[in-house]
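Beneath this line is the structure, given in structure tokens, with notes to follow.
What you see is the complex with one protein chain gone and the rest in place.
And now, chain A:
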Amino acid sequence: MFPLTKESKCVARLLLNTGTCPRCIFRFCGVDFHAPYKLPYKELLSELQKFLETEKDELILEVMNPPPKKIRLQELEDSVDNLSQNGAGRISVSQDGSIASKNSNLNVCNICLGILQEFCEKDFVKKVCQKVEASGFEFTSLVFSVSFPAQLSVREHAAWLLVKQEMGKQSLSLGRDDIVQLKEAYKWITHPLFSEELGVPIDGKSLFEVSVVFAHPETVEDCHFLAAKCPDCFKPAKNKQSVFTRMAVMKALNKIKEEDFLKQFPCPPNSPKATCTVLEIECAHGAVFVAGRYNKYSRNLPQTPWIIDGERKLESSVEELISDHLLTVFKAESFNFSSSGREDVDVRTLGNGRPFAIELVNPHRVHFTSQEIKELQQKINNSSNKIQVRDLQLVTREAIGHMKEGEEEKTKTYSALIWTNKVIQKKDIEFLNDIKDLKIDQKTPLRVLHRRPLAVRARVIHSMESHYVDEHHFRLRLKTQAGTYIKEFVHGDFGRTKPNIGSLMNVTADILELDVESVDVDWPPALED
């Protein structure tokens, strides 16, 4: 059943005669259910023409001859001008005298510029899907995002004013909300087509996004008059090429007075010569997160690549040894590595290891069984003896918060090998075991002062345990507050960490070796092997 009622005839005729496509006509006549839009274009056009023909007044027209006087002259001339401007087809007279352009189905709609004509039909969707399939992404749902040229809003606005005026003649009103939005109608038609072609549902929450961007270079300047009328709506933004964004244009259209608009922009909008072009068809997958804990067994490995002036100072890094494998398997574009604190190049991380999380950007492969993840962990562990990984698992973005929380709040335990200039006996280090919750003040260590603000940090050494080695050496296990500089607590950093082991023992002390024994964060959840 044809969705338009008798009341809409005048509006429909007006729009068709001024170069508007059937689907846009439906939109302006408030057709708000999906089925009519999904019908094939040709069918819609012929049904529409049939619908409009059942008027009693007949129109007889011959292009080159002056029109008979009984025809409403102005309307006819306008529509003739419009149709001939399209450049396609001639005016022809059909048997019952209605005006129809011979090749009217080739005319580009003056409102949607072709979006609701060829660009929502199966052939176009197939073309997009071919690109999606060629891109090699693994997905079980998708979100489809489409971007239209900003000038469409201007044409929409003009059409609304036109229709509003026409309906006003019948004492009917037309609010902006009575019109079906272009994007909405577009999605009604295309979503099922995408779903069918790719075999997955459309889901607004999907991480996999297919985006299509349309442009219409011919009418780019349609918006420019708005900048003159409402200059404060158009502020140049650094990242955007054009100041005429959809948002800015919409804002200006809401502001501008009807009379001013009509002075500057043709109403009805004129028909374009060409249809829209597709600027880009892109696919991207939202980031996925992999977490785990790492042990570091090398005293010659930085956490992140150490490169100065383009020259790599030390081979490899913790980050690369773990992430490179993940990058490959997830077929991701890039990664971001973060961890719950970090250790120096020459410090080992023992015990349960340090929590880390890796964000894999635009991964092409995202589904892994826990068995596959276990195998991936094994692969990483087999590839290097400098690091080992455990509890490798997929996590959500929200979970990363737990890790950073650990950095500020949780305790860490360390083991240090300490040298003293003076000779020591076992009894000289026993007192350290009894010191609990020792408060220390640490000025920013000289070794990081070039890149950190100068400040004094109050920290707590919760407990210590000393083990005698020989006259000049002992091992010290310490449990400290997060953010404590252990090396500086041992050697005193020119007296800028007070108290320090040297001052407590009244010797000159230095640190020879440091190991992280545990990072007391209970995330990510431990996995059974």
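Note that in this section a residue touches a chain if its C-beta (ideal position, glycine included) is under 8 Å from a C-beta of that chain, and two chains touch if they have at least 3 such contacts; residues count from 1.
The definition used in the following text is that contacts and distances are computed from a predicted model.
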Task: Hidden subunit of the complex - UniProt protein name among "Glycine cleavage system H protein", "Protein Abitram", "Cytosolic Fe-S cluster assembly factor NUBP1 isoform 5" or "Very-long-chain enoyl-CoA reductase" - done: "Protein Abitram"
Open item on the list: Can you tell me which of A:G136, A:G495 or A:P525 touches the chain that was removed from the display?
Closed with: A:G495
Open item on the list: Touch as defined at the start, partner being the missing chain; which of A:F337, A:F368, A:W419 or A:Y468 qualifies?
Closed with: A:W419
Task: Per the touch definition above, residue among A:V423, A:L446 or A:A526 touching the missing chain - done: A:L446
- [ ] Looking beyond the chains shown, say which of A:E53, A:E282 or A:D510 touches the absent one.
- [x] A:D510
Task: Footprint left on chain A by the chain that the document does not show - done: 419, 443, 446-454, 491-492, 494-495, 508, 510, 512
